[in-house]
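Here the structure is laid out as structure tokens; the discussion comes afterwards.
A single protein chain has been omitted from the complex, and every remaining protein chain is retained in its original position.
Let's look at chain A:
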Amino acid sequence: MSDLTRSDAPRPSVAARLPGLSALGPLLALILLVALGATLNENFLSAGNITNVLARSAFIGMIAVGMTFVITSGGLDLSVGSMAAFIAGVMILGMNALLPSMGVGLPLVLAGMGIALGVGLLAGLGNGLLVTKARIEPFIVTLGTMGIFRSLVTWLADGGTISLDFGVRQFYRPVYYSGLFGIAWPIIVFAIVAVAGQIAMRHTRFGRYCEAIGSNDKVALYSAVNVERIRLMTYVLLGLLVGLATIMYVPRLGSASGSTGMLWELEAIAAVIIGGTALKGGYGRVWGTVIGVLILSLIDNILILADLVSPYLNGTIQGVIIVLAVVLQRGKSSSA
């Protein structure tokens, strides 16, 4: 019993309180990248460049936070890039259609935002129901919907571009280009999503259940967890976040086409994996995902600024980093 009395006090060891090496790894990589960027180009740490990098990260970032929950619970969503394009198309067409009756102004923009979130929710619900009710592999379901969303937006645009009315665009622009206390809106929204995501993952039943389901869905089922509903919720949450990202994205260009959001799904999944979330599920790290997103956009930024290697090699470097991240993860888990 002497062993027990000692362990009675809730006192996690130091090693348990510090994040493990697999969590510190991405952070170290990020710090190294920032240091590298700063030495290569003096403009790297300027407010303008930092805002630029962060604002560009924000779209993928919000989607990647949602993707973290999907992957943690053992799922996958390949459709998010096409979904973003589709949502952007429907949102712009909707706002253009409402323009004559509502006129340029806040109500019209709010209506557009409502459309974006509504379409995102329905798209996520569709993916989720196909995975949970029809019991089709997430990979297959979202591979299918990826093609469907992409072709729908191309069809809506008749092969060209769907453009937001010029007047509305002028009114909507500040959502991307302006901000609060000098911080651009996309960055603020991304930060809120990331903090809320971290709290949800660590401190709510939803996050705990996602990890349990990804770790072993049979155990979760036998432990009275509503496995199907939690899984469905992860896809709906992701759909909503894609809608939110689209709301921040549309004012940037004011248009959508068949190539909008191309390869976003891969960037989002890559960010999640680089951040230390296990692709097979069971472990979710929202902070890690944020770091992963920043790493990916910093590589892009440094290549453009530094003129060290051709920016065309961006994909190569990102690819190497993704593979490295997974190799390091595996090394950790087998030694643990």
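We take it that a residue touches a chain if its C-beta (ideal position, glycine included) is under 8 Å from a C-beta of that chain, and two chains touch if they have at least 3 such contacts; residues count from 1.
In this section, contacts and distances are computed from a predicted model.
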Remark   = Record lookup, UniProt, unshown chain, options "Tryptophan synthase alpha chain", "Ribose transport system ATP-binding protein", "Predicted Zn-dependent peptidase" or "Tripartite tricarboxylate transporter TctB family protein" -> protein name "Ribose transport system ATP-binding protein"
Of A:153, A:168, A:193 or A:225, the residue in touch with the unshown chain = A:225
Key: Touching the absent chain when the full complex is considered, from A:215, A:255 or A:314   = A:215
Remark   = Where chain A meets the chain that is not shown, the residues are 3-4, 7-10, 12-13, 16, 199, 203-205, 208-209, 211-212, 215-216, 218-226, 282, 336
